[in-house]
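Quick one: this structure, given as structure tokens, is what I'll be asking you about.
In this view, the complex is presented without one of its protein chains, the others remaining in place.
The first chain written gets the first letter, and so on, giving A, B and C; residue counts start at 1 in each chain.
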Amino acid sequence: MANPKAAFYWAASCGGCEIAVLELGKGLVDVSKKVDIIFWPVALDFKYSDVESMPDKSIDVCFFNGAIQTSENEHMAKLLREKSKTLIAFGACANSGGIPALANTTSREQIFARVYKETPTTDNPNGIIPETKVQMKEGVLTIPEFYNTVRTLDQTVDVDYYVPGCPPVGEQVAAVMSSVVDGKLPPKGAVIGASDKSLCDECKRVKGDRKITKIVRIYEIVPDTVKCLLDQGIICMGPATRGGCGAQCLSANMPCRGCYGAVPGVLDQGAKMLSALSSNFDADTEEDATRIADGVVDPIGTFYRYTLARSLLRRSKA
Amino acid sequence: MAEKIGVYVCHCGSNIAQMVDCKNVVDYAAALPNVTVAREYQYMCSDPGQEIIKKDIKELGLTRVVVASCSPLMHELTFRRAVEEGGLNQFLFQMANIREQCSWISENKEMATERAKAIVGAAVKRVAFQEPLQEKKVPVNPNVLVVGGGITGIEAALQLADSGKKVYLVEKEPTIGGYMARFDKTFPTLDCAACILTPKMVNVAQHPNIELISYSDVTRFSGYVGNFTARIRRRPRYVDEEKCNGCGLCTEKCPISVPSEFDCGLGKRKAIYRPFPQAVPNVPVIDREHCLFFTKGICKVCVKFCPRGAVNFDQKEEFEDLQVGTAILATGFDLFDASKVKQYGYGRLPNVVTSLEFERFSHASGPTGGKIQLKNGQMPQSVAILHCIGSRDTNFNEYCSRVCCMYSMKMAHLVHEKTGAKVYEFYIDIRAFGKGYEEFYKRLLKEDTVFIRGKAAEVTDFAQTPAEKGKLIVVAEDTLLGITRRIPVDMVVLSVGFEPRKDAADLARTFSISRSQDGFFLERHPKLAPVSTASDGIFIAGSCQGPKDIPDSVAQGAAAAANALSLIDRKEVTLEPTVAVIDEESCSGCKICLGLCPFNAIVFDDTKKVSRVNDALCKGCGVCVAACPSGAIEQRNFTDDQLLAEVESACASAK
Amino acid sequence: MESRMEFTYYPGCSLEGMNKAYDQSARLVSKSLGIDLKELNDWNCCGASAYMSIRELRAHLLSARNLAIAEREKKDLAVVCPACYTNLTKTNHYMGEDAKLRRTVGSALKAANLQYMGTVKVRHLLDVIVSEIGESEVRAKVTKPLSGLKTAPYYGCQFTRPLGDYDDKEFPTMLDTLLKWLGAEPVNFPLKAKCCGGILMTTNESVALSLVRSLLDCATQNGGEAIATICPLCHMTLEAYQGNVNKAFSTSFKVPMFYFTQLMGLAFGFSKKELGINQELISSKALLERRLEAR
Partner (left out) sequence: MSSNYEPKIVGFLCKWCAYTGADLAGTSRIKYPPNVTPIRVMCSGRVDPVLVMKALSSGADGVLIAGCHPGDCHYTSGNVKTIRRFKLLQKMLDQFGVERDRVRLEWISASEGEKYAQVVENMTETLRTLGPLNWDGGKEA
């Protein structure tokens, strides 16, 4: 029997998910013995035309990381969907927008203005911003369109499986790989490589008095390593975040940022965490509630750090 | 989800049909997914209306029912019962309120119809997600807590005790008797208040089934219908109730005299005292603020003279928890503070007195021994009685206090009888609605009481004519003659109205009951459930619900007792199953919910590392549900799925 | 003295004319108490007298314009004339409660490039002095106490009615309190909030005069040597018509009248001239000499 054919692709992402695959280390060699990697732009030189010329559904499994932020991302998502039997949203960005989706708190115009005009290091006296088509002497130059709103992979094409995480942790990646190799995948639509309970289930910290009198940021205190961070006033997304990562951040005395996304059955991770957190504010009056709430400097960036594109509102008002 | 939903749109006569195009709503509903049948009918709550539902369930095999009619507060139970009788679980039913919150508030039929469609649509969407639920039955503790020992509470306590139930009667003051104990005569029969009240007070003291807890209050009230726990705070009397035989020697020997609250400060009492001679319990109390032992550490005369060693300065505040199944609040009222109406000069002009002060003057054992007199000791030649002080007045209380007209006329009669003075009554309307009341009014007219129809504008000491010199002049517009009148008199009596007690808000919180806009306790239904509250097992009676005269208060006391008895005799009660449940498979033990439950219904299982809800303690508010970041807690009949479906539909179809 | 409270100040029409002394003394004593009154730029009529009853919306527009200008300054608005207080407060109150009125007035203001968000509080100066500045500060300023000056505190009809909720509506006491702080002796004055007859004087003079007479009667019978006022119209009516009263009822009243701010100014040691105390119709010279300057 021929080895299954695999593809890896990155859209709007940082490359961390690719590193996560490399993190398999020697394991990767084992995988490559059992899987034929036929498309992996980060590691090997492929052209899009190579993919276009493949027959439909000729890729057995495609690991797609990154959110959809440009017309190129979208094009490739659609193309790979056509060519792949199984499409896996790999990593937080493909799953729920990830960090790139925080762009949804602003607009294309503002992003361009900031990046191409306002940053102190920019030297752009004519104020040129990217255009999708530019007429040059030699002909028309085109670049992909930058979208106003970042989307998840499954808001663009049909997705078969979800592997969350920023990036997905090594052991989970290995487990996913071996289930692919063994062809032991759960029913379509499942989240794989993660737990079904929230992170608190695997976090060893002692949860005690849930009265939050003040929100503190991690640089403001030296957190106790035994006590739950929420009890110390540090916003830890753990309670509202799917487990499976082994609470690695917590063991480094850092709060969970929520990269594994919402717990199964929860519609909106950010709103849910907001509710869980604020319900435990030590405030009986509007004044006290406002005072403590003011400690949350950037609510969207805190509660939707990885899931804004997947949230109910998805973006801020244009 | 393939459900078979039946939708029934009620016309409510013309109450709904007049403003909502019911046919249009039915057509809309019929086209909604999962709807098997949609019908309209004149009165869905009528027997034939309910029959339609039952018949459809049986014949069409309906799995869910929506009735679009009045508020669920009106008929939810009616329809639940009909659904159950039709063979479906009663919780597979949803009510769409298109009357109170749609037809009755609208002025535009088209908009009202659109709204009704949105409301019905949301209910249809929601009902598909509803689940069959079983109600839980719990036994009812037969003991009853009665709070307040005025005539209302006394009546309720005696009724219950006579039927063999254990009653805890908690009274804040050192004695029971309430306001009635301070009155002279009662209208319209003019029998003396004490003569009819004190025998009942004695009955309370002696009844084997009544435990009288005086000088105490309820600081906490928790639990649920049939199974409440009341925390009682007993304030120290500094006199041992068991040892004291009420001889009164201590009071006689006490050297300290202070104004008596019972006498509105007009008479004196000692620092160790009984408010009045017939007090029940017949045990004095020491007033810490004035007692020489407590203020200066000296004296102890009472200790020396007490033949039974009952005085005990070491008594401390004590707390006790009582288990009861029901509670009756008969906490009464406050009188309006007349000094708030500055233009009548109460507190500024001598000889302007309140009606309660008048009662004490007129009372044979009051500060003047029953003599009605002016500050200078003389008998008044003329007296004005001003009605509606603080009542029927948008600046103070809008409501009518219901008793002032009658007691004002009683006072007029007493003035007439005891002094022969000329009496003027300044009134807005005479409200003499009770049995024998109108006759009493006629009698007063024959006694030559002058009735001037007009609310007094002011009482002034500025004389404009020689005849007014040295008098109090009552200025009022006589609305029958259409002129302003100035009537000089020697004494002005202000007929003050009733107000909610100052601690009514605290009490309402303690017992989790609501208050109406005027601040009195809110009954479940103004006509059909006048002594029930929205909290099952808690009843209200007498003037804590709104101003009442003695007959009405007594009737309500008895009615509340009957309500409590009916509950007790049912032996068990059903609890709403709308409690929270935690799915242990989803709970990660994050403890977010743990501190949020006001009833301590959530406990943490340390071995399994999950939270769990004690459903007997859970009252189903849903606070923990909204907070659970894992979506592990669901509130039955208010699940996320149900509410999300309702929200989605409300937004989609609303126009 | 450094200013501790800042207000925009709405003098109103009468303080520019007949009652100039009120304006003068109000500014003076406010300043000495650290109340900074900044006259409202380009203020217009408050809409008082009968206008509110005849053209309600337009009257609201007049008041709203004043409020909008005050809001631009981000300060609350101080007034001394009770009629102005009533009208400005009424508009403020109605606009807060009535969304439709808010919209109509809002669009009218917009035409004049103005807007009003409802953030301004209208304050009567007497309320500010008694409730905010308070007893110790006022007493500290008193250098020449009005020792024993028997004064009838006269509030008139609009100081608390219908909207001033800082004092009892029917029997206010704020001015009594202030007079005590100044060392004066407020006399019992049961008619303190009764009608002065001002608005009736042109239409029903005999009734109006009898009202003035009973006020004067009441004040003097209770030992009042002078009357302290809050309202420009009351002040004018009681002062200007004493002669007519004497003629009509064969009485011989000659009761000097003071704005409350003038009495404050005297107690604070300002000169009579600064306070406009020589502009009055009924001379207070003899009284002041007898009571204050003889010592």
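Following the convention adopted for this analysis, a contact is a pair of C-beta atoms (placed from the backbone, for glycine too) under 8 Å apart; a residue touches a chain by one contact, two chains touch by 3 or more.
Here the structure is a predicted model, which is why all the values come from computation and not from measurement.
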Which chains here touch the chain that is missing from view?
-> A, B, C
For the chain left off this view, which of B:Ser514, B:Ser566 or B:Asn614 is in contact with it?
-> B:Ser514
Contact residues on chain B toward the hidden chain run 71-73, 97, 99-102, 104-108, 111-112, 114-115, 118-119, 122, 505, 508-509, 512, 514-518, 522, 534-535, 578, 596, 598-599, 619-623, 625-627, 635, 638, 640, 643-644, 646-648, 650-652, 654-655
So that we can see where the missing chain sits, which residues of chain A does it touch?
-> 104-105, 147-149, 151, 155, 266-268, 270-272, 274-275, 277-281, 283-286, 289-290, 292-294, 296, 298-300, 303, 311-318
Residues of chain C touching the missing chain are 97, 99-100, 103
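The rule is short, and it goes like this: only the chains that are shown with their structure count from here on.
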Taking touching chains as linked, do they make an open path (line), a single closed cycle (ring), a hub with spokes (star), an all-linked set (complete), or other?
-> line
CA centre of chain A versus CA centre of chain C: separation in Å?
-> 68
Using the average of all C-alpha atoms in each chain as its centre, how far is it in Å between chain B and chain C?
-> 45
Round to the nearest whole Å and give the separation of the Cα centres of chain A and chain B.
-> 57
For chain B, what residues touch not just one other chain but two or more?
-> none
Interface residues, chain B side, partner chain C - complex | 341-343, 395, 458, 460-462, 464
Flag every residue of chain B that touches chain A in the complex, lowest number first.
-> 585-592, 594-596, 609, 623, 626-631, 640, 644
Show which residues of chain C lie in contact with chain B when the two form their complex.
-> 168-171, 188, 190-191, 214, 217-218, 221-222
